[in-house]
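Here the complex is missing a single protein chain, while all its other protein chains stay put.
Our next item is chain A:
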Amino acid sequence: MSLLQTILVIIIELAAALGFIMVTALILIYMLRKVMGHMQARLGPIRVGPHGVLQTVADALKLFGKEDIIPAAADKWTFRIAPAIVFTASLATFSFIPFAPNIVAVNVDISLFFLLAISSLAVLGIVMAGWGSNNKYALLGGLRGVAQMISYEIPLVLSTLGVVMMTGSLNLIDIVEKQKTMYNIVPQFLGFAIFIVAALAKINRTPFDLPEAESELVAGYNTEYSGMRWAFFFLAEFVNIFIISALGTIVFLGGWNGFLISLPPWAWFMIKSYVLIFFVMWVWSTFPRFRADQLMDVGWKILLPLALLNIALTGLVILLREGRIF
């Protein structure tokens, strides 16, 4: 294969990935509106296209046409780069997600670690957006983002460690293959509970949507953004919801392993992911928001000790099984 062909293949792959991500985001936005609408005793979008399916497309077109406003007092470069960083971080994590045994863009030995590490980069963009906007609401939102990220990244990583100990591998495909007989949610239920709570905080969703708390901070870190720059934040948010649900599926819900009926692996994977996404949306439309200090309390005083306890218990059980103690 010549160099040209290689480059062409890469471009096509990138375009396919980008297309998939965009479509996913569009579906999720439409789904959110419908799910939330029906939960809130209303209909959701209904006008554009049958049952409003084209509403998100219309909104995206509208955003394309919007003026790109950069505040005069803003830190121009920080302001410009911030949405790109947030979006890139979400985009990059996509490449590590195995949709089926043979559908994965990048398969490395430590893909779980990589996925978590790269997705954390997004917070950098949030801080930059908050700082670069030169707006007090945005600054408070950005700072809250950092505080939240520090409090919840640790329990999130620790909650998956139990699974890693049981599997003996950081590779996401290995983790899924190990769950042929039993999903990790059964032995690692505590880990799964911690994971869900920490994941909601990581993707800034209710009840942890403090960085963009509308009633206090107008729109938090993205107050000053408009048009496509704002759309990138918005897209990244929904991509993150998908990624975290996909991760939950892989680590705890057995990935593409099916049960009862036989479907293609990727279908199982998608179904499980969308169940988790539905759960996120359900929580989203039900709960009020935590206060910043209460959020820290939950993160450091409840989730972290529980995650450590989970690791200790897992270790103990593994040692007992192998008969290395007693």
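Rule of thumb we're sticking to: a residue touches a chain if its C-beta (ideal position, glycine included) is under 8 Å from a C-beta of that chain, and two chains touch if they have at least 3 such contacts; residues count from 1.
The working rule: contacts and distances are computed from a predicted model.
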{"item": "Omitted chain (choose from \"Peptide/nickel transport system ATP-binding protein\", \"NADH-quinone oxidoreductase subunit D\", \"Outer membrane beta-barrel domain-containing protein\" or \"STAS domain-containing protein\") - UniProt protein name", "value": "\"NADH-quinone oxidoreductase subunit D\""}
{"item": "Given A:T88, A:S226 or A:S285, the one touching the chain that is not displayed", "value": "A:S285"}
{"item": "Contact residue for the chain not shown (choose from A:V218, A:A267 or A:L308)", "value": "A:V218"}
{"item": "Residue in contact with the excluded chain [from A:A82, A:I97 or A:L140]", "value": "A:L140"}
{"item": "Residue numbers in chain A that touch the chain omitted from display", "value": "36, 39-42, 136-137, 140, 206-207, 209, 213-218, 285-294"}
